[in-house]
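Only one protein chain is missing; all other protein chains are in place.
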(Lines give C-alpha, C1' and ligand atoms only; values in the text may rest on other atoms or scores of the structure.)
Protein backbone atom coordinates (compact mmCIF):
# COMPACT_ATOMS: atom_id res chain seq x y z
CA UNK A 1 0.00 0.00 0.00
CA UNK A 2 1.08 3.59 -0.40
CA UNK A 3 0.36 6.70 1.63
CA UNK A 4 -1.50 9.25 -0.44
CA UNK A 5 -3.63 12.34 -0.09
CA UNK A 6 -6.99 12.87 -1.76
CA UNK A 7 -6.49 15.65 -4.30
CA UNK A 8 -9.78 15.73 -6.19
CA UNK A 9 -12.43 13.67 -7.86
CA UNK A 10 -13.35 12.36 -11.28
CA UNK A 11 -16.71 12.18 -13.06
CA UNK A 12 -17.09 9.35 -15.59
CA UNK A 13 -20.62 8.48 -16.69
CA UNK A 14 -19.59 5.95 -19.31
CA UNK A 15 -17.68 3.25 -17.46
CA UNK A 16 -17.30 -0.52 -17.20
CA UNK A 17 -19.68 -2.52 -15.02
CA UNK A 18 -17.25 -3.13 -12.17
CA UNK A 19 -17.04 0.65 -11.53
CA UNK A 20 -20.79 1.35 -11.57
CA UNK A 21 -21.85 3.17 -8.42
CA UNK A 22 -18.26 3.79 -7.33
CA UNK A 23 -16.97 7.07 -5.98
CA UNK A 24 -13.81 7.86 -7.95
CA UNK A 25 -11.23 10.02 -6.21
CA UNK A 26 -7.91 11.46 -7.35
CA UNK A 27 -5.14 10.39 -4.98
CA UNK A 28 -1.53 11.61 -5.05
CA UNK A 29 1.29 9.59 -3.48
CA UNK A 30 3.10 11.22 -0.55
CA UNK A 31 6.90 11.50 -0.39
CA UNK A 32 9.00 11.00 2.73
CA UNK A 33 8.27 14.61 3.70
CA UNK A 34 4.53 13.73 3.56
CA UNK A 35 4.06 16.13 0.63
CA UNK A 36 2.44 15.03 -2.68
CA UNK A 37 4.91 13.76 -5.29
CA UNK A 38 4.73 15.25 -8.79
CA UNK A 39 3.08 13.08 -11.47
CA UNK A 40 2.19 10.25 -9.10
CA UNK A 41 -1.56 10.81 -9.17
CA UNK A 42 -3.98 7.91 -9.59
CA UNK A 43 -7.72 7.36 -9.62
CA UNK A 44 -8.98 5.10 -6.83
CA UNK A 45 -12.36 3.77 -5.76
CA UNK A 46 -13.27 5.02 -2.29
CA UNK A 47 -14.17 2.16 0.10
CA UNK A 48 -14.02 4.08 3.39
CA UNK A 49 -15.73 7.47 2.96
CA UNK A 50 -12.61 9.56 2.37
CA UNK A 51 -12.73 13.25 1.45
CA UNK A 52 -10.43 15.79 -0.19
CA UNK A 53 -7.21 16.44 1.82
CA UNK A 54 -7.54 13.23 3.85
CA UNK A 55 -4.39 11.15 4.16
CA UNK A 56 -5.29 7.66 2.96
CA UNK A 57 -3.95 4.16 2.40
CA UNK A 58 -4.22 3.12 -1.24
CA UNK A 59 -3.85 -0.37 -2.65
CA UNK A 60 -1.93 0.27 -5.84
CA UNK A 61 -2.91 -2.94 -7.52
CA UNK A 62 -5.89 -4.25 -9.26
CA UNK A 63 -7.32 -7.58 -8.18
CA UNK A 64 -10.07 -10.08 -8.58
CA UNK A 65 -12.44 -10.79 -5.72
CA UNK A 66 -15.05 -13.56 -5.82
CA UNK A 67 -14.87 -13.61 -9.59
CA UNK A 68 -15.35 -9.82 -9.78
CA UNK A 69 -12.78 -7.18 -10.51
CA UNK A 70 -11.82 -4.72 -7.88
CA UNK A 71 -10.10 -1.59 -9.05
CA UNK A 72 -7.35 0.34 -7.24
CA UNK A 73 -8.94 1.34 -3.93
CA UNK A 74 -8.67 3.58 -0.92
CA UNK A 75 -8.64 1.06 1.95
CA UNK A 76 -8.04 3.25 5.03
CA UNK A 77 -8.07 6.79 6.36
CA UNK A 78 -4.81 7.60 8.15
CA UNK A 79 -5.07 9.38 11.48
CA UNK A 80 -1.46 9.34 12.54
CA UNK A 81 1.89 8.64 10.95
CA UNK A 82 4.78 7.94 13.32
CA UNK A 83 8.06 8.28 11.45
CA UNK A 84 11.30 6.94 12.88
CA UNK A 85 9.74 5.29 15.87
CA UNK B 1 -6.25 3.28 -12.28
CA UNK B 2 -4.51 6.09 -14.08
CA UNK B 3 -5.81 9.08 -16.00
CA UNK B 4 -4.73 8.92 -19.62
CA UNK B 5 -5.58 10.33 -23.00
CA UNK B 6 -6.14 8.28 -26.13
CA UNK B 7 -3.27 9.09 -28.48
CA UNK B 8 -3.71 6.63 -31.34
CA UNK B 9 -4.46 3.06 -32.25
CA UNK B 10 -2.64 -0.13 -33.08
CA UNK B 11 -3.28 -2.75 -35.76
CA UNK B 12 -2.18 -6.29 -34.93
CA UNK B 13 -3.61 -9.10 -37.05
CA UNK B 14 -1.52 -11.85 -35.49
CA UNK B 15 -2.42 -11.88 -31.82
CA UNK B 16 -3.22 -14.23 -28.97
CA UNK B 17 -6.77 -15.55 -28.54
CA UNK B 18 -7.69 -13.33 -25.60
CA UNK B 19 -7.22 -10.22 -27.78
CA UNK B 20 -9.25 -11.42 -30.78
CA UNK B 21 -11.93 -8.86 -31.70
CA UNK B 22 -10.49 -6.23 -29.35
CA UNK B 23 -10.07 -2.60 -30.27
CA UNK B 24 -6.49 -1.70 -29.32
CA UNK B 25 -5.84 1.94 -28.49
CA UNK B 26 -2.67 3.83 -27.60
CA UNK B 27 -3.10 5.61 -24.28
CA UNK B 28 -0.66 8.05 -22.71
CA UNK B 29 -0.65 8.76 -18.96
CA UNK B 30 -1.49 12.33 -17.90
CA UNK B 31 0.68 14.31 -15.50
CA UNK B 32 -0.61 16.61 -12.76
CA UNK B 33 -1.00 19.37 -15.37
CA UNK B 34 -3.26 16.97 -17.33
CA UNK B 35 -0.75 16.88 -20.17
CA UNK B 36 0.61 13.56 -21.58
CA UNK B 37 3.82 12.34 -19.91
CA UNK B 38 6.75 11.42 -22.16
CA UNK B 39 7.38 7.67 -22.67
CA UNK B 40 4.41 6.56 -20.60
CA UNK B 41 2.35 5.23 -23.51
CA UNK B 42 0.61 1.86 -23.30
CA UNK B 43 -1.71 -0.24 -25.45
CA UNK B 44 -5.11 -0.88 -23.87
CA UNK B 45 -8.23 -2.75 -24.90
CA UNK B 46 -11.18 -0.38 -25.24
CA UNK B 47 -14.20 -1.50 -23.17
CA UNK B 48 -16.24 1.72 -23.31
CA UNK B 49 -16.16 3.09 -26.87
CA UNK B 50 -13.39 5.68 -26.36
CA UNK B 51 -11.94 7.72 -29.21
CA UNK B 52 -8.74 9.66 -29.89
CA UNK B 53 -8.26 12.67 -27.56
CA UNK B 54 -10.75 11.36 -24.97
CA UNK B 55 -9.58 11.46 -21.36
CA UNK B 56 -9.97 7.95 -20.01
CA UNK B 57 -9.51 5.75 -16.95
CA UNK B 58 -7.08 2.91 -17.58
CA UNK B 59 -6.53 -0.16 -15.45
CA UNK B 60 -2.78 -0.57 -15.60
CA UNK B 61 -2.76 -4.20 -14.63
CA UNK B 62 -3.48 -7.41 -16.32
CA UNK B 63 -5.85 -9.85 -14.69
CA UNK B 64 -7.73 -13.06 -14.99
CA UNK B 65 -11.50 -13.08 -15.17
CA UNK B 66 -13.58 -16.27 -15.09
CA UNK B 67 -10.54 -18.24 -16.16
CA UNK B 68 -9.89 -15.86 -19.06
CA UNK B 69 -7.23 -13.25 -19.36
CA UNK B 70 -8.19 -9.65 -19.52
CA UNK B 71 -5.57 -7.31 -20.85
CA UNK B 72 -4.90 -3.74 -19.73
CA UNK B 73 -8.18 -1.93 -20.41
CA UNK B 74 -9.85 1.43 -20.76
CA UNK B 75 -12.62 1.22 -18.15
CA UNK B 76 -14.16 4.72 -18.23
CA UNK B 77 -14.42 7.94 -20.21
CA UNK B 78 -13.71 10.95 -18.00
CA UNK B 79 -16.07 13.90 -18.33
CA UNK B 80 -14.78 16.08 -15.54
CA UNK B 81 -11.72 16.23 -13.32
CA UNK B 82 -12.04 18.31 -10.16
CA UNK B 83 -8.57 19.01 -8.78
CA UNK B 84 -8.07 20.28 -5.25
CA UNK B 85 -11.72 20.11 -4.32
CA UNK C 1 10.45 -9.20 -2.72
CA UNK C 2 12.44 -6.16 -1.74
CA UNK C 3 14.77 -5.47 1.15
CA UNK C 4 13.43 -2.68 3.33
CA UNK C 5 13.80 -1.19 6.76
CA UNK C 6 10.94 -0.44 9.13
CA UNK C 7 10.78 3.34 9.46
CA UNK C 8 7.60 3.95 11.43
CA UNK C 9 3.97 3.02 11.83
CA UNK C 10 0.55 4.17 10.77
CA UNK C 11 -2.72 4.49 12.70
CA UNK C 12 -5.91 4.09 10.67
CA UNK C 13 -9.12 3.42 12.58
CA UNK C 14 -11.39 3.62 9.57
CA UNK C 15 -10.25 0.90 7.21
CA UNK C 16 -11.53 -1.85 4.95
CA UNK C 17 -12.39 -5.24 6.40
CA UNK C 18 -9.34 -7.06 5.09
CA UNK C 19 -7.06 -4.78 7.18
CA UNK C 20 -8.98 -5.07 10.46
CA UNK C 21 -6.65 -6.12 13.27
CA UNK C 22 -3.53 -5.63 11.16
CA UNK C 23 -0.38 -3.93 12.38
CA UNK C 24 0.50 -1.33 9.74
CA UNK C 25 4.17 -0.41 9.46
CA UNK C 26 6.01 2.11 7.31
CA UNK C 27 8.75 0.38 5.32
CA UNK C 28 11.37 2.08 3.17
CA UNK C 29 13.18 0.21 0.39
CA UNK C 30 16.95 -0.20 0.78
CA UNK C 31 19.42 0.73 -1.97
CA UNK C 32 22.53 -1.26 -2.87
CA UNK C 33 24.38 0.49 -0.03
CA UNK C 34 21.69 -0.85 2.35
CA UNK C 35 20.54 2.71 3.07
CA UNK C 36 16.86 3.78 2.70
CA UNK C 37 15.98 5.17 -0.74
CA UNK C 38 14.18 8.52 -0.89
CA UNK C 39 10.45 8.42 -1.65
CA UNK C 40 10.24 4.64 -1.75
CA UNK C 41 8.23 4.27 1.45
CA UNK C 42 5.22 1.95 1.60
CA UNK C 43 2.74 0.77 4.20
CA UNK C 44 2.86 -2.98 4.83
CA UNK C 45 1.00 -5.39 7.08
CA UNK C 46 3.34 -7.02 9.57
CA UNK C 47 3.14 -10.85 9.48
CA UNK C 48 6.29 -11.67 11.45
CA UNK C 49 6.51 -9.35 14.48
CA UNK C 50 8.89 -6.78 13.01
CA UNK C 51 9.89 -3.58 14.81
CA UNK C 52 11.27 -0.18 13.89
CA UNK C 53 14.81 -0.35 12.38
CA UNK C 54 14.53 -4.06 11.55
CA UNK C 55 15.67 -5.06 8.06
CA UNK C 56 12.77 -6.92 6.48
CA UNK C 57 11.59 -8.73 3.35
CA UNK C 58 8.52 -7.09 1.84
CA UNK C 59 6.23 -8.54 -0.80
CA UNK C 60 5.51 -5.52 -2.97
CA UNK C 61 2.36 -6.87 -4.49
CA UNK C 62 -1.15 -7.28 -3.41
CA UNK C 63 -2.77 -10.66 -3.78
CA UNK C 64 -5.80 -12.75 -3.13
CA UNK C 65 -5.61 -15.72 -0.79
CA UNK C 66 -8.48 -18.17 -0.29
CA UNK C 67 -10.94 -15.60 -1.63
CA UNK C 68 -9.57 -12.94 0.74
CA UNK C 69 -7.35 -10.03 -0.06
CA UNK C 70 -3.90 -9.88 1.35
CA UNK C 71 -2.28 -6.47 1.36
CA UNK C 72 1.41 -5.71 0.84
CA UNK C 73 3.15 -7.56 3.67
CA UNK C 74 6.33 -7.94 5.65
CA UNK C 75 7.14 -11.64 5.18
CA UNK C 76 10.53 -12.02 6.86
CA UNK C 77 13.01 -10.42 9.24
CA UNK C 78 16.50 -10.32 7.74
CA UNK C 79 19.39 -11.35 9.98
CA UNK C 80 22.22 -11.29 7.51
CA UNK C 81 22.80 -9.99 4.02
CA UNK C 82 25.77 -11.46 2.14
CA UNK C 83 26.63 -9.25 -0.81
CA UNK C 84 28.89 -10.45 -3.62
CA UNK C 85 29.27 -13.99 -2.33
CA UNK D 1 0.34 -3.90 -22.55
CA UNK D 2 3.38 -2.12 -23.87
CA UNK D 3 4.76 -1.64 -27.35
CA UNK D 4 8.17 -3.24 -27.68
CA UNK D 5 10.59 -4.46 -30.29
CA UNK D 6 12.24 -7.87 -30.28
CA UNK D 7 15.94 -7.27 -29.67
CA UNK D 8 17.35 -10.75 -29.22
CA UNK D 9 16.84 -14.11 -27.63
CA UNK D 10 17.86 -16.01 -24.53
CA UNK D 11 18.99 -19.61 -24.07
CA UNK D 12 18.22 -21.17 -20.68
CA UNK D 13 18.40 -24.96 -20.43
CA UNK D 14 17.84 -25.11 -16.68
CA UNK D 15 14.44 -23.55 -16.08
CA UNK D 16 11.23 -24.01 -14.15
CA UNK D 17 8.52 -26.31 -15.48
CA UNK D 18 6.18 -23.56 -16.65
CA UNK D 19 8.83 -22.34 -19.12
CA UNK D 20 9.71 -25.72 -20.62
CA UNK D 21 9.40 -25.63 -24.41
CA UNK D 22 8.99 -21.84 -24.47
CA UNK D 23 10.74 -19.58 -26.92
CA UNK D 24 12.31 -16.81 -24.83
CA UNK D 25 12.86 -13.49 -26.58
CA UNK D 26 14.46 -10.24 -25.44
CA UNK D 27 12.00 -7.37 -25.87
CA UNK D 28 12.78 -3.69 -25.37
CA UNK D 29 10.03 -1.15 -24.65
CA UNK D 30 9.48 1.57 -27.26
CA UNK D 31 9.35 5.26 -26.36
CA UNK D 32 6.95 7.80 -27.89
CA UNK D 33 9.35 8.16 -30.82
CA UNK D 34 9.01 4.38 -31.38
CA UNK D 35 12.69 3.90 -30.56
CA UNK D 36 13.86 1.40 -27.88
CA UNK D 37 14.19 2.88 -24.38
CA UNK D 38 17.47 2.32 -22.52
CA UNK D 39 17.40 -0.31 -19.75
CA UNK D 40 13.79 -1.31 -20.33
CA UNK D 41 14.56 -4.76 -21.73
CA UNK D 42 12.62 -7.82 -20.56
CA UNK D 43 12.46 -11.51 -21.37
CA UNK D 44 9.09 -12.64 -22.71
CA UNK D 45 7.62 -15.93 -23.86
CA UNK D 46 6.67 -15.77 -27.53
CA UNK D 47 3.02 -16.80 -28.13
CA UNK D 48 2.63 -15.53 -31.69
CA UNK D 49 5.74 -16.45 -33.70
CA UNK D 50 7.55 -13.10 -33.44
CA UNK D 51 11.07 -12.54 -34.77
CA UNK D 52 13.92 -10.10 -34.14
CA UNK D 53 13.05 -6.49 -35.12
CA UNK D 54 9.29 -7.13 -35.05
CA UNK D 55 7.19 -4.57 -33.19
CA UNK D 56 5.14 -6.48 -30.63
CA UNK D 57 2.56 -6.17 -27.88
CA UNK D 58 3.87 -7.43 -24.54
CA UNK D 59 1.85 -8.17 -21.44
CA UNK D 60 4.10 -6.86 -18.68
CA UNK D 61 2.56 -8.90 -15.93
CA UNK D 62 2.72 -12.42 -14.79
CA UNK D 63 -0.49 -14.30 -14.30
CA UNK D 64 -2.06 -17.60 -13.43
CA UNK D 65 -4.18 -19.44 -15.98
CA UNK D 66 -6.11 -22.64 -15.18
CA UNK D 67 -3.88 -23.18 -12.18
CA UNK D 68 -0.75 -22.76 -14.26
CA UNK D 69 1.59 -19.85 -14.32
CA UNK D 70 1.94 -17.83 -17.44
CA UNK D 71 5.06 -15.73 -17.69
CA UNK D 72 5.38 -12.30 -19.32
CA UNK D 73 4.36 -12.88 -22.93
CA UNK D 74 4.38 -11.45 -26.42
CA UNK D 75 0.66 -11.42 -27.28
CA UNK D 76 0.58 -9.70 -30.68
CA UNK D 77 2.67 -8.61 -33.66
CA UNK D 78 2.05 -4.96 -34.51
CA UNK D 79 1.55 -4.10 -38.18
CA UNK D 80 0.64 -0.46 -37.90
CA UNK D 81 0.76 2.23 -35.24
CA UNK D 82 -1.42 5.28 -35.84
CA UNK D 83 -0.29 8.09 -33.55
CA UNK D 84 -2.45 11.11 -32.91
CA UNK D 85 -5.42 9.92 -34.92
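Chains: A, B, C and D, in written order; residue numbering restarts at 1 for each.
As a convention for this text, a contact is a pair of C-beta atoms (placed from the backbone, for glycine too) under 8 Å apart; a residue touches a chain by one contact, two chains touch by 3 or more.
Remember, it's a predicted structure, so these values are computed and weren't measured experimentally.
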item	value
Interface with the unshown chain - residue positions in subunit C	1-3, 31-32, 37, 47-49, 57, 59-61, 63-66, 70, 73, 75-85
Touching residues (missing chain, whole complex) on subunit D	7-16, 18-19, 24, 26, 28, 38-39, 41-44, 52, 61-64, 67, 69, 71-72
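By definition in this document, only the chains that are shown with their structure count from here on.
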item	value
Centroid spacing, where centroids are CA-atom means, of subunit A and subunit C in whole angstrom	19
Chain centre separation in whole Å, for subunit C relative to subunit B (CA means)	31
